[in-house]
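Here the complex is missing a single protein chain, while all its other protein chains stay put.
Order of writing sets the chain letters: A, B and C. Residues in each chain are counted from 1.
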Amino acid sequence: MSQTAEHEASNETSEHVREIGHDEFDPIGTLTLIGIYFLILVFLWFFMYFVEFLGNDPTVVSGTLVFLATGERLA
Amino acid sequence: MRISKGALLIVIAFIAPLIVELRTVLAWVNVELTLLESAVLGIGLIGVILVWALWPQEGTSESAG
Amino acid sequence: MNIHTYEKLWLIAAMVLIVGFIATITYGSVGLGITMVGDQQDTVEPTELDDERFSDPRVAQVGENEYEAYVTAQMFSFQPDPIEVPEDSEVTFYVTSRDVIHSFSLVGTNVNTMVIPGEVAEMTVEFDEPQDYGVVCNEYCGPNHHNMEGMVHVVPEDEFDLTELDAEAPDEVETGDDIDVTATVENRLLDPIETTVTLEIGNETVSEDVTIDGGETDETTFTVDSAQLGEGDHEWTVTVDEHTDSWTVTVVDELEDGDADDDADDESNENTDAGDDTDGGENGTEDETDTDETESDASGGDDE
């Protein structure tokens, strides 16, 4: 695969401004992008679960818990 | 040209889902747009991007976000 | 193996995300009591379904504010349809299929289950406000899948009953004989009901107040003088609250045959009533033509 790298370098020198090795590369842009993605995921998850899902009443529940809840409501 | 034609095309494509869902998002804050209004808004947005992209570049480039 | 610091950060964030998801779901199950359709019910024979729940799909009261709805799905209908339950009630649905895989899904709610032949889906649901819900089958079940729909009506408490009405009268009587119209009223609620049984025949209206205890059946017989009605066809209607049962009695000059025929006629009349009974009983608001249609749909599906 080192052979591949040489080809790549010779083929695309025109497009390459610089060569960045393993140790000099900090994917800060990736961290930024994926951080934004993480926030979107967290927000949408809570939105979907607590607004869309739980707001979509009625929901299937276990009999006993509801009985307790109903009992409270009637009392 | 501030960005390449290819990148411009992609940015416009990327705007599509934002425009489509903008109405839904605005409805949550009680701003109800009609279909026509959101279409006009979308076209306007794309227009702004086009103007921005085609404006002759001066100095250092900005972030394409 | 060297992993970049940022990637380690992301790895931790991803694990937090995953654990957070599982925690949310667990909170829904344990904290809010959301229960999955599971294996609570024993299996059944899809082609027979002769146990007391599914031989006569219906709503039954099992406690104060607690009801059970036995539902069958078949190509391309649900039984009973519509399902009627009162507001502020806790309803447990038991749903099974007579043929292929269907679903039973209340549109716009989280009440949603697969309906698999041989298995019984159990779902307990709490209904608050009166509302009508559409029911769809959301699993492909054959060429008319898109026509498979039903309704669940959650009705105000004072409009809800589980009264079964079945009225009988002879088809033909000789002028001068009495016509006995017998109304059998069953109260499937747990509490007693007070209501009025009314018979309309010709221009005449007679009624009787009755009180029926929970789970009991009351028989009211009205006797009408056929001579007063005169010869010809006379439609009669028995009404209890919003439930009606009606048929036609023919008053003739002289019966062609003897008593034997009388019995036969009685029987045929009874059959018709029994037909109404299967699904007409649960849905007082629906008129008879509609329910009959539903039933013929269902049997048509069975044949396929």
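Here is the rule we go by: a contact is a pair of C-beta atoms (placed from the backbone, for glycine too) under 8 Å apart; a residue touches a chain by one contact, two chains touch by 3 or more.
As a working rule, contacts and distances are computed from a predicted model.
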| item | value |
| --- | --- |
| Protein name, per the UniProt record, of whichever chain is missing from view ("Cytochrome c oxidase subunit I", "NADH-quinone oxidoreductase subunit NuoK", "DNA-binding protein" or "Monovalent cation/H+ antiporter subunit F") | "Cytochrome c oxidase subunit I" |
| Where the missing chain makes contact, among the chains that are shown | A, B, C |
| Contacting the left-out chain in the complete assembly, out of C:G63, C:G118, C:G176 or C:P192 | C:G118 |
| Full-complex contact with the absent chain, from C:E149, C:E174 or C:D241 | C:E149 |
| Footprint left on chain A by the chain that the document does not show | 1-2, 4-5, 7-8, 11-12, 15-22, 25, 27-30, 32-34, 37, 40-41, 44-45, 48-49, 52-53, 56, 59-60 |
| On chain C, residues whose C-beta touches the chain left out of the figure | 1-4, 6-7, 10-11, 14-15, 17-18, 21-22, 24-25, 28-29, 34-39, 41-47, 95, 99-101, 103, 105, 107-122, 132-134, 136-147, 149-151 |
| Hidden partner interface residues of chain B, rising order | 3-7, 9-10, 13-14, 16-17, 20-21, 23-24, 27, 32, 35, 61-65 |
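The rule is simple: only the chains that are shown with their structure count from here on.
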| item | value |
| --- | --- |
| Centre distance in Å when chain A and chain C are each reduced to the mean of their C-alpha atoms | 46 |
| Chain C residues within the chain A interface of the complex | 4, 6-7, 9-10, 13, 17, 20-21, 24, 28, 32-37, 65-66, 90, 92, 106, 108-111, 113, 123-128 |
| Sites on chain A touched by chain C in the complex | 26-28, 30-31, 34, 38, 41-42, 45, 49, 53-54, 56-63, 65-67, 69-70, 74 |
